[in-house]
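A single protein chain has been omitted from the complex, and every remaining protein chain is retained in its original position.
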Amino acid sequence: MNLSFTEEQILLKDSISKFCSTDYDFESRMKSVNSEKGYSPEHWRMFAELGWLAVPFSEEYGGLDGDQVDLSVVFEEFGKSLVVEPYLSNIVLAGGVLRRINWAEKGTFIEDLVSGSKQISLANYEPQKGYNLSNIDTAIDADGNLNGSKSTVLNATNADYFLVFTKNIDSYAFALVPKDAEGIEVKGYKTYDGFVSGELVFKNCKPEALISDENSLEVLENVILDALVCICSEAIGAMEKSYQLTIEYTKQREQFGQSLSKFQALQHRMVDMFMETEYAKSFLIKVLATEDDNEKVKLTYGLKNQISKAGKQVGEEAVQLHGGMGVTEEMSIGHYLKRLMVIANIFGSADYYLSKYIEK
Amino acid sequence: MNLSFTEEQILLKDSISKFCSTDYDFESRMKSVNSEKGYSPEHWRMFAELGWLAVPFSEEYGGLDGDQVDLSVVFEEFGKSLVVEPYLSNIVLAGGVLRRINWAEKGTFIEDLVSGSKQISLANYEPQKGYNLSNIDTAIDADGNLNGSKSTVLNATNADYFLVFTKNIDSYAFALVPKDAEGIEVKGYKTYDGFVSGELVFKNCKPEALISDENSLEVLENVILDALVCICSEAIGAMEKSYQLTIEYTKQREQFGQSLSKFQALQHRMVDMFMETEYAKSFLIKVLATEDDNEKVKLTYGLKNQISKAGKQVGEEAVQLHGGMGVTEEMSIGHYLKRLMVIANIFGSADYYLSKYIEK
Amino acid sequence: MDLNFSKEDMAFQEEVKDFLDKEYPQHIREKMDNGDDLTREEIVEWHKIVAKKGWMGHSWPVEHGGTGWDATKRYIYLRELAMNGCPLFIPFGLQMVAPVIWTFGSQKQKEHYLPRILNFDDWWCQGYSEPGSGSDLASLKCKAERVGDEYVINGAKIWTTLAQHADWIFVLVRTQDTGKKQEGITFILVDMNTPGVEVKPIITIDGDHEVNYVFFNDVRVPAENVVGEEGQGWTYAKFLLFHERSSIAGAPQMRRAVNALMKRAEKIYHGDNPLSDDPSFKSKIAQFNLDLDALEMTELRGLAAEREGKGPGPESSLLKIKGTELQQRITTLALEAAGHEALPFGGPYGFKNEEISSPKIAQISAAKYLNFRKVTIYGGTNEIQKNIIAKAVLGI
Partner (left out) sequence: MDLNFSKEDMAFQEEVKDFLDKEYPQHIREKMDNGDDLTREEIVEWHKIVAKKGWMGHSWPVEHGGTGWDATKRYIYLRELAMNGCPLFIPFGLQMVAPVIWTFGSQKQKEHYLPRILNFDDWWCQGYSEPGSGSDLASLKCKAERVGDEYVINGAKIWTTLAQHADWIFVLVRTQDTGKKQEGITFILVDMNTPGVEVKPIITIDGDHEVNYVFFNDVRVPAENVVGEEGQGWTYAKFLLFHERSSIAGAPQMRRAVNALMKRAEKIYHGDNPLSDDPSFKSKIAQFNLDLDALEMTELRGLAAEREGKGPGPESSLLKIKGTELQQRITTLALEAAGHEALPFGGPYGFKNEEISSPKIAQISAAKYLNFRKVTIYGGTNEIQKNIIAKAVLGI
């Protein structure tokens, strides 16, 4: 039994932690959020240089052969500083598909992701069709053209390519479509936690490539499972920071002649926040350390359920205990809540995953 | 719109309240509980003399023509002192059937209930068959004999008669069986909240009378609805007393050099107890004041759900805030919790009634 | 016990319905139903319509131009408005400063301000909290010095709702620095156009500009603008805070929101079945309805007590706590139900990204959720409300 990080993982963690504490204070984060692209290309370049974009990919393509634990380490640190750079969309989602899929030409695309020179977004969800991954209408027609709509395409406005999950005759496939292909429309928007996302509409769009791996659906499922673990790790980082910020704030804020942190009712609630965070961490470790595939899938559903609820509780309590200041855009704490609520509901809600956990 | 009690109701309330505060302290209550019959026959005679046993019956039989609000008043006061006398089983359940049923000879039985000279228990539930009232196996055979088993027959060991809900050819009926009839076996037991109850087994038992009103099932349903409102009222009385006892206890109990009641975390939890009680009261009033039958049934289901949860919360918090003393048999607070938990689960749980509320 | 209205009340209810059918402007109705922000002009328009009908003073005594309605009529009126989704009245003049003026103000103040409030000629805002004094309101530092016939105000107020639209502000200022902190506070009325008054927006996490800083920099105000006595402001402030809390529960609005959510859930799919069929979702909706019943009845019990001359007590804290918690739970479930369709976000309510497939109601669910984080904080945090109940009701 081994619940510890490897030395490499500790180095990775320290490297991100150091970067965030020097280059990623709240003010510079908000500057990135409010910039045109919604993230800092300079930071992205640094991520590439520091090797973070290489984490999950095989050495063959310049990757570091990292596993889920490595990704979890990255995201927990990201969560503490609310990193907005498009790691999830490029590396975990699109990159996750590429590294799993059976496709001869994938090497150059992965190398471009690792170097940060190209961005790719995964497009699999569709408007009003929920979270069951096979529930899609987008299809390749007899002429090989793509038709349909995709929603919640994370980082859509920054993507050079889209990996579009599509029906293909009797099976599923991924269509690779450049952003400026004919017959594609990209409708971008800001998300309420400060990221960018978008919707795509395809009308007789000819993909640059059609990747018709017969295991496409299974690949997608595994990618989403990975993504769940990543965002849950991120949430844990955000929760930890949230209760720490709350402790700091209540320590310095005085009311009725003493620090807020001295009021027992508030103390007990901060203890609850701390406990929720610790138990969430324990559950994450359970998932990371479980080796049986089937069990791991079930536990990952459970993780999303637990983190969604714990993140919401910790985030909301943090804002509440900050009082009026907690709901202002100028303080960081509200932004932690926003990210925690997005994590709670993206890819499916707590209830959705509890059902899946029970069914599995 | 009128949310007030009538003058008669206020008199009734005061009369019970006065009796309880003079004759029904915790010690004498426990003496009754631990006596052979599990209640005080002397108190029961006084209840009759004070006219309380007459409340819901029509004047024709010596009753007071009271309505559900009157019963609610009785039970809320009973709840405050954890009255163990068999009012629910005799007056609300068996009496409730008798006063609703179409049966020429019911008069003498009702009069005996009103005078307290006879006791009757309703027997409708059956072992392992849940709470759906029509789900019974007990039946009258071709010879007019009763066969089957009944469980949760409240006050069984004190009953002179049983009103047994039974199948009768294609319909339902109530069989009236004296306690010493041939073919009946009464297996009594103490309940964990200090009441008595029992199970019945019938083997070719000839009833003294078979009341084959075609509306028997509907009568039973209405009786149980009445009973729900009564025990919920009782729970509210018990909740009110529970938070009051907790306030008193924490005021006098000192730890770390000050009264427990001065610790803010505990204060907020006592406020929660108070709020739950007040909102439970409001919901009860909503049920009592609703006139539309269909709506009232739905709301009664909702009431049982709400009270089950609120009673549990208030009862458990009361014990917790009493610390070690709270779990001792010698203090009254634990007995409030026991009664609240019985009320929470008898006739069906919070979840059972939430489902019925949603379906209705 | 019964919940029936008297014949007279039922006739009144019809009158209100009729008024709304005829006078509630379609363009405002549509915006409200869609969750769009109203402009200042539209808000004023609606208030003027009600004023013209003579129904602005629904909680006012007749002698000051109010309707003099009893609690039941008031309840019927406000419920009908809420059920039609009408804009809430701006409370700062109508429900907050007005009772202070008619209770503690001079004859001249009454004659000048009250009719203008009733007619919504002035838009009022509130200068209570300060950057350093939140829950501990009495520790306020904004200072007013008497200089001749004037007071000179210096300091800052925070959380001033819609100050950007306001004509007047009522302000708690410190006129004396010695003694207990509750002493030496004065209640004064300030024209927002007075030189030295500066409004600075506070953007909240929902992206909205609803609250503000108001800075006072050598603001000179006539001494006659003091309400009541100098140094007695804390008494008036408590009187007013109390009025604020009792009108905050908002059950009919919540009922509307719950019904809308349940209806919308029929078309929402997370998995294979509509969300409206999901047992957990149905349980939550049922629980909302049950809680709303209890909340409404608690309000009605308060009204009944008021009719019997008992007047509202600290139970208003009880309404505030449960009401705001319920508001938050409802907006939370709406956000959860919207799922990733809640992601598109361009700021506050007004924003709907027309090009995006996600329904408008989903697109505003995050802003609503975020906006409603404040309700357990403002008007005295729910923690403070619990302290109040502990002390005033439970005696601990």
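Just so it is clear, A, B and C label the chains in written order, and each chain counts residues from 1 on its own.
Note that in this section contacts are C-beta pairs under 8 Å (C-beta built on N, C-alpha and C of every residue); 3 or more make two chains touch, one makes a residue touch a chain.
Because the structure is predicted, anything quoted here is derived from the model rather than measured.
Counting contacts over the entire complex, the absent chain touches A, B, C. Note that of B:Asn90, B:Thr152 or B:Gln306, the residue touching the chain absent from this view is B:Thr152. Of the options A:Ser261, A:Gln313 or A:Thr328, the residue whose C-beta touches the omitted chain is A:Ser261.
Only one residue in the set A:Val33, A:Leu299, A:Val327 or A:Met341 touches the chain that does not appear here, and it is A:Leu299.
When the missing chain is restored to the complex, the residue among B:Ala139, B:Ala181 or B:Met341 that touches it is B:Met341.
Mapped onto chain A, the interface with the missing chain covers residues 1-5, 69, 243, 247, 250-251, 261-262, 264, 267-268, 270-272, 274-275, 278-283, 285-286, 288-291, 299, 302, 305-306, 354, 357-358.
Residues of chain B that touch the chain left out of the display are 125, 127-132, 135, 149, 151-152, 187, 189-192, 197, 199, 254-257, 263, 265-266, 312, 316, 319-320, 323-324, 326-330, 334-335, 337-338, 341-342, 344-352, 354-355.
By the touch criterion stated above, the residues of chain C touching the omitted chain are 279-280, 283.
The definition used in the following text is that only the chains that are shown with their structure count from here on.
Compared with chain A, the chain whose C-alpha mean position is the greatest distance off is B.
Between chain A and chain C, the centres computed from C-alpha atoms are 38 Å apart. In terms of their C-alpha centroids, the spacing between chain A and chain B amounts to 54 Å.
The multi-chain contact residues of chain C, meaning those touching 2 or more other chains, are 383, 386. Contact with two or more other chains is made by residues 264, 267-268 of chain B.
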